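Only one protein chain is missing; all other protein chains are in place.
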Amino acid sequence: MTTDVIMAGFGGQGILMIGNLLSIAAMEEGRHVTYFPAYGVEMRGGTANCTVVLSDEEIGSPVVGRPRACVVMNGPSLDRYLPAIREGGDLVINRSLVDPAKVGRKDLRLLAIPANDIAREVVGSQQLASMVALGAYVQRTGAVRMQTLFDCLPKVISKKYEKFIPLNVNALKEGESFARNHA
Amino acid sequence: MTTDVIMAGFGGQGILMIGNLLSIAAMEEGRHVTYFPAYGVEMRGGTANCTVVLSDEEIGSPVVGRPRACVVMNGPSLDRYLPAIREGGDLVINRSLVDPAKVGRKDLRLLAIPANDIAREVVGSQQLASMVALGAYVQRTGAVRMQTLFDCLPKVISKKYEKFIPLNVNALKEGESFARNHA
Amino acid sequence: MQEAAKKGAAAAPKGRIEIDFERCKACELCVPACPKNCIEMGRRINAGGFAAAVFARPEDCTGCAICAESCPDVCIEVWR
Amino acid sequence: MQEAAKKGAAAAPKGRIEIDFERCKACELCVPACPKNCIEMGRRINAGGFAAAVFARPEDCTGCAICAESCPDVCIEVWR
Amino acid sequence: MTDRGKDRFTKKVYARPKSLVDVKSHFCPGCHHGIAHRILAETIDHFGLREQTVGVACVGCAVFLYDYIDVDVAEAPHGRAPAVATGVKRAQPDKFVFTYQGDGDLAAIGTSEVIHAANRGENITVLFVNNTTYGMTGGQMAPTTMLGQKTSTSPYGRDFRKDGYPIKMAELLATLEGTAYSARVATSTPAQIRKAKEAVKKAFEMQIKEMGFSIVEFLSTCPTNWGMKPLDAQKRVLGEMSEYFPLGVYKERKQADFL
Amino acid sequence: MTDRGKDRFTKKVYARPKSLVDVKSHFCPGCHHGIAHRILAETIDHFGLREQTVGVACVGCAVFLYDYIDVDVAEAPHGRAPAVATGVKRAQPDKFVFTYQGDGDLAAIGTSEVIHAANRGENITVLFVNNTTYGMTGGQMAPTTMLGQKTSTSPYGRDFRKDGYPIKMAELLATLEGTAYSARVATSTPAQIRKAKEAVKKAFEMQIKEMGFSIVEFLSTCPTNWGMKPLDAQKRVLGEMSEYFPLGVYKERKQADFL
Amino acid sequence: MNVAARVEQRVFMKGNEAICVGAIAAGCRFYYGYPITPQNDIPEYMSAHLPTIGGTFLQAESEVATINFILGTSASGKRVMTSSSGPGISLMQEGLSYMAGSELPAVVVNISRSGPGLGGIAPSQGDYFQAVKCGGHGGYRMPVLAPHSVQEMYSLAMLAFDLADKYRNPAMILGDAIVGQMKEPFTQTPYVPTVSQEKPWALTGCAGRPRQHVKSLYLKDNAIEVHNWKLHRKYLKMQEEEVRYEDYHLDGAKIAVVAFGTAARVSKTAIQWARREGIAAGMLRPITLFPFPGAQLEEIAKRVDVLLVIEMNTGQMLEDVKASTTFHDKIRFLGKPCAMPTPEEIHGELRKLAGRGR
Partner (left out) sequence: MNVAARVEQRVFMKGNEAICVGAIAAGCRFYYGYPITPQNDIPEYMSAHLPTIGGTFLQAESEVATINFILGTSASGKRVMTSSSGPGISLMQEGLSYMAGSELPAVVVNISRSGPGLGGIAPSQGDYFQAVKCGGHGGYRMPVLAPHSVQEMYSLAMLAFDLADKYRNPAMILGDAIVGQMKEPFTQTPYVPTVSQEKPWALTGCAGRPRQHVKSLYLKDNAIEVHNWKLHRKYLKMQEEEVRYEDYHLDGAKIAVVAFGTAARVSKTAIQWARREGIAAGMLRPITLFPFPGAQLEEIAKRVDVLLVIEMNTGQMLEDVKASTTFHDKIRFLGKPCAMPTPEEIHGELRKLAGRGR
């Protein structure tokens, strides 16, 4: 089984962090995985995105022209990636910042999750919106096991911020349960 | 007919000047000619040399490994070029500075001319030793016509030194007559 | 706002600025630059993701253009 | 020469130099360098084509080594 | 704001300079490159030079100069803008020729080119934006990085025993005979911005009067790579940066006949 | 000279320095490169550094350094000796590392490398031989060529309006924080030669004491390309050259702790 | 070793960082460089890690200075590395030629980007000629290694140091933005040296031995000709001993893709797809671009119907393929300058060549 996802949003939303987490989880599950971040001269504080490919076989391209799924955390990213998603693919959008009405495409499996709101109001930290979205994405696609994500958190969170691990677990869980409830 | 000559001596002896003169004369006689000077990092005030090839056909190499003739104006140049001269070739040495006893090779057509002495005592200018040697070489080999050499002098002597042309003609003639007398 | 409008009516503003909402990158440099403290950071987020600056106290504006001179993104136009 | 020798005999030289004939490039720098004017340019030409300097007036030499210090080709050795 | 108010004020006292193309910039929030660009455009307008100007862009965050300044522009390889400008000026001495360069560009890889352009008294104008780091490539140490400053390639802070000292280009270039004008300015307060404009005008004048090489060094900010809010970045300029890199005019030729 | 005389003097008061290989040099008659080489060798001997030294040769008439100085030597690309020396010194801080460079090498193509080595306070020593021309390649104009000087590429004489000014490297490098020692000397009189030796010693000491970058600029001659007799070339050094390039010590760090 | 243990050792890293890990494992303690996208992770990693293990990181003022720092440290007998991308590598050409001429080892990494000129930072294989034909003057050669995974970024870094020392010659790793910027798990296999690192030629001060020098100038008589033949013999030896390539499903293949680095990586997916459809596709993946696996290519050319050369440029390795085989009529080319081919494109091409409808 091979799947892939592009995750995109503003810089600072933690996009690269969730891409890393997903990748490491897949690795821990013994699978092949590649992670490819945007790099270079784009304006800082502008946009950030990464591509993760998961597979049971050796992976060819770590870059994907037509992704099977997208996690979209802000408006500009929707404009950019919406047309690219494969027919019938998964699209998770952050409804707190992205207007679901703009999606248009009817062939996609859309999940509009108010990630910022959940993060702020339920989890207790606006910073964790992306983590919420990742939880939702993973519930949707079964890309990895939730438990593996939890287990891998220490590998992407530096010692200094260790104490926030439980909060991150919560964020993942909230995203997961939102997705389950909006299947 | 193709012939070639290497001319060599101390820097300042006018080696390149006689090479040029010979070449231009050949050109004026409608023949093919190439002239190749030593260039680059050798010590200034050290040695100077050039190779002239004259032919009725298109000339290949302007550089010659085994010259048909050499005009040698100083000691070190004899050491360097003596072994290279083709069997039976022509060697003109400046006896004022080069000891004929050092030539050794019996197969060569040697002409030992006291070029400095002739230049100083007969022509009246030590500077013209090379011109004397050129006159001797040309007489020996018939590489070009003497008259052409005379005619071409203005092309190698700058306007400023025009007045010395007659002196140069004399030097060539003295060399020629020495060679004729020592055939 | 109403209060501000009143105040403005009292001491008539000498100038006016306009901040380009979409171009503003919310760097905040104009805020302390204004000697009259007319500018504040807003809440509304533009397409670039920035909560742009707003002309919060127009009534005090002198049209001195210092804000405009300070804006690295040339978002501010000034009238007098 | 004879005269010089006599003079040398009179005021005994304090030093002596040797000029490497083959290495000398006849640049003449040592000539004015010698405070005692002991060195002159020679006539004999070495293999390099140079008319090397010669220790012409040994009788005046003080062995001060200034000539040696001035020679770019390190041709001069000095004894005292 | 009421509509009434809007109508009352009809005289535009501040508008985008004519030579500044009306597009959004790619610079990060609070980056002073934007201010330097605007001053440049204003000065081109001031002297009416737009149609006689050839600019030379560097490689760095300011590489897109040609998208912003409405003049002919050549893109130089990293650090070589003064050499490219030399080629332009020698071919077209009647054109106004400037370069716009960052500190990595001018003070590191381009050291030789700027020094020799200055030494030749090349009649060009250099705007030099010193933000103590390589902005475009992600905040590496530059020759102008302050002692102790942490960057992505000096993670333990710049150490003079290993990396040497922040180099003072305005001072260095002022020592060269061919330099007609060398000044250091900043753009962190309205007053500084005014002075910066004056300096740029002076630099332009030097070229117009054929006095030789002119340079204005801007102490600038890189909030993104300094990891600072724009306002804090400005404070850094006002504080430690201008302490080490003193603002001022280091050379100003008075007479056209400069020898 | 009598044989008797020969025997009388047994103390050799001047002999070839130990570190100077006993071969004939390729330099032209009267070229002061020979004097600089000898001073270098004497100073290596003086400090007993022969076996702990790595030299870096430039490209220029002094490229054959390794044939003359009896130490390990690396050959650098033209102008890059200070960069090569940096690589050597960083790898072997316990070695004595020097470069020997001409003015084309150091003040033209190698400008950036020498400035940044100085600015880093790189603990190396540079001997810089300024003969106002590219000797090895046949006497072209160098950045140090004097105004009005005719060379093979300035056949009408160097003109400041076109070619700029002779660059003063000793002064320029002295302005950099990382420079511990910068001096200009000449070797045209016995007194100057003595002073030159002192300066080279000082420069060596700086490195030995880990004070940072040290440089000694030699005003030298190139009789061949100047088209002058050696003695006239010396006079040129004593005259117009040292007028424009004043001899002296431009910087001398006093304390080892240099900040 | 059981699977669990193997999984344990896998680390998840950027290709750029894996090079650093490999270099450090191979004993590299000196790194000099100058920033340029997309390889900045390398100097950043080295600046953080080398000082903690007694190594030296120094940022140079330019790539010209960099390669000469490298020259100096290499001449001192130390393992040393630099990295850059297109424009910076161009500036190193003179220095590389000097190092080859002076027979100095070092590892130079090119994480290439788009060109020519400033170009862009999109991945590209446009620097093939520069790397493989050697862009400096004088016609020297160097081993060029082309990793196609993070694992190879690690392992080929170690190999590069050994090759450099074995031949006293610079060795190049030619990556691209993709393989440099991507992360994937890799196994940190231990470094097993294959050459002695003794360097009696190094300039360490002439205590107890005659002075020696490192130089590339050979002026006397025909010394430079002799030197050139000596170097040439080294290059011939590389061709005999160092050819490395991957045979990917070539057994029975009728279509052989020839591709390296990222282009090869992407091709693997397309070949998997094609194989599933019964298309006999395979790939010869040169791992060493110099020495080029020309003899292997000629062998394969005999057996297949088509050699499909795929490059992220407009055709450079293509010339080496032509020079290696006389089956020019079997050669096809798919070029994607400054852009990655997709598996779909390559798959489409394979189908077409196999006579299948698209």
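Order as written gives the chain letters A, B, C, D, E, F and G; numbering starts at 1 within each chain.
Just so it is clear, contacts are C-beta pairs under 8 Å (C-beta built on N, C-alpha and C of every residue); 3 or more make two chains touch, one makes a residue touch a chain.
These numbers were taken from a predicted model, which means no experiment stands behind them.
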* **Which displayed chains the unshown chain touches** => B, E, F, G
* Structure fact -> Among listed residues E:20, E:56 or E:216, the absent chain is touched only by E:56
* Identified contact with the non-displayed chain, of G:16, G:112 or G:262 -> G:112
* **Residue among F:9, F:134 or F:204 touching the omitted chain** => F:134
* In the complete complex, which positions of chain F touch the hidden chain? -> 59, 63, 75, 77-79, 104, 108-109, 111, 134, 136-138, 140-141, 143, 152-156, 162-163
* Structure fact -> Across the whole complex, the chain not displayed is touched by chain E residues 50-54, 56-57, 63, 66, 70-77, 80, 83-92, 95, 112-113, 116
* **Where the unshown chain meets chain B, residue by residue** => 20, 23-24, 27-28, 30, 32-37, 39-41, 57-63, 65, 155
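Convention: only the chains that are shown with their structure count from here on.
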* Asked: What chains, if any, are shared contacts of chain A and chain D?
  -> none
* **By count of C-beta pairs in contact, the leading pair of chains** => F-G
* To do: Have a look at where chain E meets chain F and say same if over half of the interface residue numbers show up on both copies, different if under half do.
  => same
* Structure fact -> dist(centroid_CA(chain E), centroid_CA(chain F)) in Å evaluates to 36
* To do: Report the inter-chain centroid distance for chain C and chain G in whole angstrom, where each centroid is the mean of the CA atoms.
  => 56
* Distance between the centres, which are taken as Cα means, of chain B and chain A, whole angstrom -> 87
* Asked: At which residue positions does chain C touch at least two other chains?
  -> 25
* Structure fact -> So chain G residues touching two or more other chains come to 37, 58, 61-62
